[in-house]
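Every protein chain of the complex appears in place save one, which is left out.
Showing chain A:
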């Protein structure tokens, strides 16, 4: 009996090559699936595209499914992080860099040179990779595939297949399972299928992923989009109203009740990809104080930029004359400034003491936005804003949010910067939700009295680079604007210290120096100060 050895543990070994035979087969299947895509990319003209597309995606999905079943189901339920820092792919080793370079190149081609993927320009037939996806696109919406359709399909496949893997990995953890099912559902339904069907029903409507909310959905208020909605009668107007309500009503309410996790970890597609396909890279996000400082500068700059750009975008197609339409440039600017001032005043009035030094930075940010808006208003001409052509300004903004950050750096750099670098450093939506979460939400991560042993598993696993241990070892709740509520810190904690929960606002932030379990007099003496 002493030699009964559990061979299934082999994945945990430092040398990643030591995987079971079944896993080798699964891996090969996945590689063949990818190879078919590569052949298509290099213009192999497959005879029956539908068959080869099915084969390719089937092999990729099947490979991932079999591989993960073998990896997780053959072991007892529990934390499965053995060897993550030994494996080349998940520890910025050679494989990590190779995958990073491939992904980044793919994004650059996708955004800037779609013709290399085979996009037929000016009405020409698709070729290459994109043409391979034509049959699926025809099936769903009756039109030829575009590069975005290819991307959307692969994206959805990744979330579904790796989502399955994630569910198995955390099969002892219902929170992880449910939220993964949720992101899989929203990706497949809301981001992928429904927009296609909406196109079938009414092909004038702009592409609208209902769950994508401004400022993440940076084009919703662009002229073509708004015109698209407005020219489509009631349904268009309803969608536009839904978009506006999402920002000003639904989002704040949900964030107040559940924290920004309701979006970032349960609904959002970027978050969905990060949590599923990106799960193996979560430990790579930097926990250094310097990274946090950079994060705060970057994300808030992005936020300022988003607000100003969106205002500029809307502004650029509004008129001067209130007889044409009540919402003139002047009215619009006043509304925006009024709203921002209201928010700013409320925060300063009620939350000043919580902010400390940050209040100053908040104030600076606020005045910069107001100044920019005023400059825009007084220097802008009909088609020039900030002395730049309005159209150029708009597309520059789109390129920033849509491609450079969320795609190229956000996903391409998964194996280098961690799986949520976009969410952390660049996403304006995360900035707004985070602001709400920090100021006005019932959500927090509660720490369990004095139980922390400072082991660092929580910080290591935090994809947002939050040094969770810093708070836990002081017995202090974690209330951070960047926390997306993925719950992994809580899952990996070996001492049961962390619990994500929604409770009252009171006592949410509880800085402590002496932890529970020590002399009560000492706790009183030091903590009451």
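Methods note: a contact is a pair of C-beta atoms (placed from the backbone, for glycine too) under 8 Å apart; a residue touches a chain by one contact, two chains touch by 3 or more; residues count from 1.
Throughout what follows, contacts and distances are computed from a predicted model.
Considering only "Nitrite reductase probable [NAD(P)H] subunit", "Membrane protein", "Branched-chain amino acid transport system permease protein" or "ABC transporter ATP-binding protein", the record for the omitted chain gives "Nitrite reductase probable [NAD(P)H] subunit", by its UniProt protein name.
Checked against the full complex, the one of A:122, A:321 or A:519 touching the unshown chain is A:519. In the complete assembly, the contact with the undisplayed chain comes from A:84, out of A:26, A:84 or A:369. Within chain A, the residues in touch with the undisplayed chain are 1-7, 9-10, 12-15, 76-79, 81-87, 172-175, 178, 283, 288-289, 446, 448-451, 453-457, 459-460, 469-470, 473, 487, 490-492, 494-496, 499-501, 513-522, 525-526.
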